[in-house]
Structure formats: C-alpha cells, structure tokens
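Yeah, one chain of the complex is gone here, protein chain that is, but the others are all in their spots.
In order of appearance the chains are A and B, and numbering begins at 1 in each one.
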Amino acid sequence: MADPRFFTCRGPLSIARICELTGATAAPLADGNLLIEDVAPLAMATSGHLSFLDNTKYLTDLGTSEAGFCLLRAEHTDKAPKGMILLVSDNPYKAYALAAQAFYDQGGTGGNISPGAFVDSSAEVGNNVRIDAGAVVGPGVVIGSDCVIGAGASVSHCLIGNNVRIYPGVRIGQDGFGFAPDPAGHVKVPQLGRVIVEDNVEIGANTCIDRGAGPDTIIGAGTWIDNLVQIGHNVVLGKGCIIVAQVGISGSTKLGDFVVVGGQVGIAGHVSIGTGAQIAAKSGIIGNIEAGAVVGGYPAQPLRDWHRQSVMLARMVKDRKSGK
Amino acid sequence: MADPRFFTCRGPLSIARICELTGATAAPLADGNLLIEDVAPLAMATSGHLSFLDNTKYLTDLGTSEAGFCLLRAEHTDKAPKGMILLVSDNPYKAYALAAQAFYDQGGTGGNISPGAFVDSSAEVGNNVRIDAGAVVGPGVVIGSDCVIGAGASVSHCLIGNNVRIYPGVRIGQDGFGFAPDPAGHVKVPQLGRVIVEDNVEIGANTCIDRGAGPDTIIGAGTWIDNLVQIGHNVVLGKGCIIVAQVGISGSTKLGDFVVVGGQVGIAGHVSIGTGAQIAAKSGIIGNIEAGAVVGGYPAQPLRDWHRQSVMLARMVKDRKSGK
Partner (left out) sequence: MADPRFFTCRGPLSIARICELTGATAAPLADGNLLIEDVAPLAMATSGHLSFLDNTKYLTDLGTSEAGFCLLRAEHTDKAPKGMILLVSDNPYKAYALAAQAFYDQGGTGGNISPGAFVDSSAEVGNNVRIDAGAVVGPGVVIGSDCVIGAGASVSHCLIGNNVRIYPGVRIGQDGFGFAPDPAGHVKVPQLGRVIVEDNVEIGANTCIDRGAGPDTIIGAGTWIDNLVQIGHNVVLGKGCIIVAQVGISGSTKLGDFVVVGGQVGIAGHVSIGTGAQIAAKSGIIGNIEAGAVVGGYPAQPLRDWHRQSVMLARMVKDRKSGK
C-alpha cells in the first residue's frame, strides 16, 4: 500500500469497474463484483492487490507474485500463478495507469497559490492552478487553467496553455545563449521571443527552456520532457514528443510530432527531426533526420548500422588480442 | 514585433543611426533619414523591419523575406529581393546584435532587490544590482555593480565582479565533490576556497560552480557559460571562453583564454586546455590540449582525424553488409 503520509487510496473498486475503466477483459469465471483494494507492483502485492506485467524482464516476478489480480497480455496468462485473477489487455501498462489513477488522486492542482510563491501582479493565472512555494512567475506571463508550477520553478516571457505541469526547479523564458563572439567582449543579442507551452505538456525537474531570440521557442501539445533537459532558443518541439532526461537540443532545431529522444542525446542547432523519428540514448545528431527514422551513435546513423559497428569493433579487438 | 507584454521597443531609428552604431554601410542610394521601426527575423519581418543574414542555412529565407531592411555580407547582396534596403557588414550577426540593443533595452539591472530575495546582512552588494525573487545571497559574499542575480539562484563563498549576469537557478559556491573514498565512510575534505567570478561574465540557468578546495575556482572576465553546466572545484577558466550547455569540467582543470567548449563535452580533472582551443560537442577530454587545437571524439583527437574515423567505420559496416 502506498504510504498514507503521502497518498490517499480511494479503493476498494470492483473488477467490473476496473475493466470498464481500462478496457481489460477479466478471466471468464471471475466475479465482476469482487473488490480490489489497491494497486501494487508484482513483487510487493498481496491478495487484495491489482498488479500488472508489461516488461517481460519481470516474468519471474509474475510467477512468484502473491497479487490477487493482474493486468497482462493474453500471451502471458499461462505464466501466472494459479488462483491469480487475470485481467487481459493489449496494453497492460496503459491499463494499469488508468486503474492506478482510479485508486489514487494524481495530486490535483487544487487551485492553491502558496503564500511562498512570487507571482507578479501583471501575470494572468487561469482557474485551478497550483503554484508551490518558492516558484517565481514573471511580469506578463500567462498561465492557462489546471496547471501546476512546482516548488522553486521560475517562468518568465512565456505563455503557458492548459493542464501543463511544470516540475520543481524548472527554468522557462530566460535569455538564450545568443551573442556574437568577439575577443573584445562577446556582444549580446537581445532575445526578443517568448516560450509558448501548449496544452497537456509535462516539463521535468530542473529542465531549462530558453526563450526565442526573435521567433518563439515552442513546446507542442502533449509533449513530455524529463528532468535536466536543455532546450535552446527558437527550438520547436511537435506534439506528443518524448524527451528523456539530460537531453540537449541546440538553438533553432525543429522536431516533428511524436519524436522520441533517448537520455543524454545531443542535437545540434538548425536541424530538423522528422515526425516519429526515434533517437537512441546518448546519440549525437548533427544533421537532419527523416520522419520515422530510428537512429543511434555519433554521428547518428541507422540504429542497426550503429549496432553492427559496435559488434564489428568488439570482434576486431578480440581478434587482435588473439593474434589473428 | 516583440510581444509588448515582455519587451518595449524604442524605435523607430534612422538608417544613419543604425549604420553609425553597427559600422554597416547602407546601399549607395539609400536615404539615411529613412526610419526603421523594429527588428525581426527574416521569416517574420515586414516592410518596416530590420533583419539580418548570417548563417547561410537561411539564404532561402532571405530570398522570400518581406523585410524592408537587412544586414548582410557583401557576398550575399545579390540574393536579396529587389527593393530590400541592404546594410552591408563584415559581421552581420554582431551588427544585428548592436542594432537590436538600440531598439530594445536588454532588461536593465535596475538596482532592484526583490522583497522575495534573501540577502545576508553581511553580504556586500554594489550599485545597480538586480536580485530577483527566491535568490539567496550568503554571508560574506561580495557582488560588484551592474549585476543580475536571477530568480531562485544561490550564491555563497564567492566574490562576483561587475556586470555579471547569473541566471535563474544557478548554484555558486557550494562544497565541491571532495572526499577521501573509504569503505568505512567517505571522509569529507573541507572545501576552503572560494569562487571568483570576474567582470562581464554570464552564467546560464541551473549551472553549478563549486568553490575551490583550497585554491579558488575562477571564472575569467568575459566568459559566457550556458545552462546546466558543471564546473568542479579549483577549475580556472580564462577570459572570453564559451562553454555550451551541459558541459562538465572536472576539478582542478585549467582552460586558457577564448577556449570554446561544445555542448555535453566532459573534461577530466587536472588537465590543461590551451588558449583558443576548440572542442567539438560531446567530446571527452582526458589529457592536455594544446593552444589553438581543434579536437573532437572520446578520447579527443584532431577534429579531422575524428571525422575520418567516423567515415571509415561507416564504410566498413557498409562493406560487411554487402559482403566485401
């Protein structure tokens, strides 16, 4: 059970209700009125708990789990212990997400502006927005409804849509790294754009998003950004992108929709990444990437070629060691 | 036009005034008294706007731009649309920077210490310093004149020069990562140095600069540091260096003047990087680098060799695929 100091469980909920919310199908003989008390991971769950299996690395946990209920794919039902009530879903992770949301309030926005927050009197803040202690909202900023601005975050020179979650320590809207290099003293280029954050965006802790230099920096609707990410000035992210922790995207680069960028990737400035492209963790991108491409390495290449290269190098080193 | 909620335009300004400020030369027949209303990027500008062309990736934008005025190099004047008034400069980006500074106040320091800032009574703060809400200035800290300490930044154990801009969330002066490793418990080495930030330095959002262990950590005059950079204890950066986002510089390493370090580079501890050296993004530096060297890769090597290596590897993988 989640620690009641931090979380409040709204269970029990019936199997029928969970199936309705998640689209899962209960095993034929299961009684839809049976009550599920709570959710828990396979390794920690007991008889009243609903768990899930998605990543097959955890198949062993399934076999030994004491969970009373489990969301999983049809192909894994025969790996479950006898007596476990199985709720079959094509997407057990998404189904678990929806079930867990039913059991636990997601930390509602609550419409509470902390007395420890600093909100400029010229900022416009929508309905049901939570602003935590230490957060700083600058002059002229517009924040839509149902947003959270986390502890110690600072936002300036930006327009923020609805249902946006800005995590603690995020920095939005400061000057980009824009200057004409000069041995007599770098000459600052005034940064005259804004940051536009569209609806349903999440921005992880201590991530930095610089405002545009002239055009705006834009974070497309439904895009999720992890912690400690750097987004340079004029960058445009499409809709539904996933940007993993510690990625750096240089100025004026544009990502299409649904691009997935692995952790610690670096992307050069002024390049375009096509819709649906996927970039392996730690890659370095120095040119345009086509829509749908799956790439890795530095400079990035098709992921398969990059793997081949790694295997080839390992073999060559082995051959040299053995004197071939 | 820049969003008036965030920026105030001081235009119009005459062509003659802009030429005077930037050193650009207007086309022979241009009337110096003609007024320019504002600045804007090529793709957004209209007839009253001054734009610029520097990066040739944007030559297409020049051809289709509706800008009334444009700063560019002599070699690009024939690519501009007819009727556009051309201001020729050897360094159009720097010229644009100076012009844009004339149109827009750079967010003056204003001498305003926010009531939401926490400034220790023993700190010394110079004239015309702006300290934003949530910033924390520790005991004994000295800040020169014309500085900005951004929202939520914290500075301790440091002496800061004049005209220094510290962005939101920056951490200066905390203990470095100094300890004698020991299975019975790592033994902390007291960090007894300071951070010295010389004049005209910019330090980007959420960047961390640890104080010296005994010697000081020093950031040379006119050096610009981007966001999310890590600077270890005892590091010395020369004058006019450019450190791009997410770089990590380990303890006791020294950079000469005008060193350029690309994004996500890592530099080992106790090494020296010579004056004017340039390090490609994502490189790993584990030894000394000579003055003026241009290097890339991990371990770093002359940039040309690193490119050769990449090309060679790609070819080898291709050959293997095709059975050669």
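By our rule, a residue touches a chain if its C-beta (ideal position, glycine included) is under 8 Å from a C-beta of that chain, and two chains touch if they have at least 3 such contacts.
Remember, it's a predicted structure, so these values are computed and weren't measured experimentally.
Chemist: Could you tell which one of A:Gly68, A:Gly140, A:Pro168 or A:Pro190 touches the chain left off the display?
Modeler: A:Pro168
Chemist: One chain isn't shown here. Among B:Gly232, B:Gly276 or B:Gly296, which residue touches it?
Modeler: B:Gly232
Chemist: Among A:Ser14, A:Thr77 or A:Ser114, choose the residue that contacts the chain missing from this document, as touch is defined above.
Modeler: Going through A:Ser14, A:Thr77 or A:Ser114 one by one, A:Ser114 is the residue touching the chain not shown.
Chemist: Against the chain that's been left off, what residues of subunit A make contact? List them.
Modeler: Interface residues of subunit A facing the absent chain: 2-3, 5-7, 39-41, 43-44, 55, 57, 91, 93-94, 96-98, 100-101, 103-104, 106-107, 114, 116, 132-134, 150-152, 167-169, 200, 204-206, 222, 224, 226-228, 240, 242, 244-246, 258, 260, 263-264, 281-282, 310, 313-314, 316-318, 320-321.
Chemist: What is the set of subunit B residues that contact the non-displayed chain in the whole complex?
Modeler: 118, 122, 134-136, 138-140, 152-154, 156-157, 169, 171, 174-175, 177, 179-183, 185-190, 192-194, 206, 208, 210, 213-215, 228, 230, 232, 246, 248, 250, 264, 266, 268, 270, 284, 298-299, 301, 305, 308-309, 312-313
Please note the rule applied: only the chains that are shown with their structure count from here on.
Chemist: Just curious, how far off is subunit B from subunit A if you go by their C-alpha centres, in Å?
Modeler: Inter-chain centre distance comes to 28 Å.
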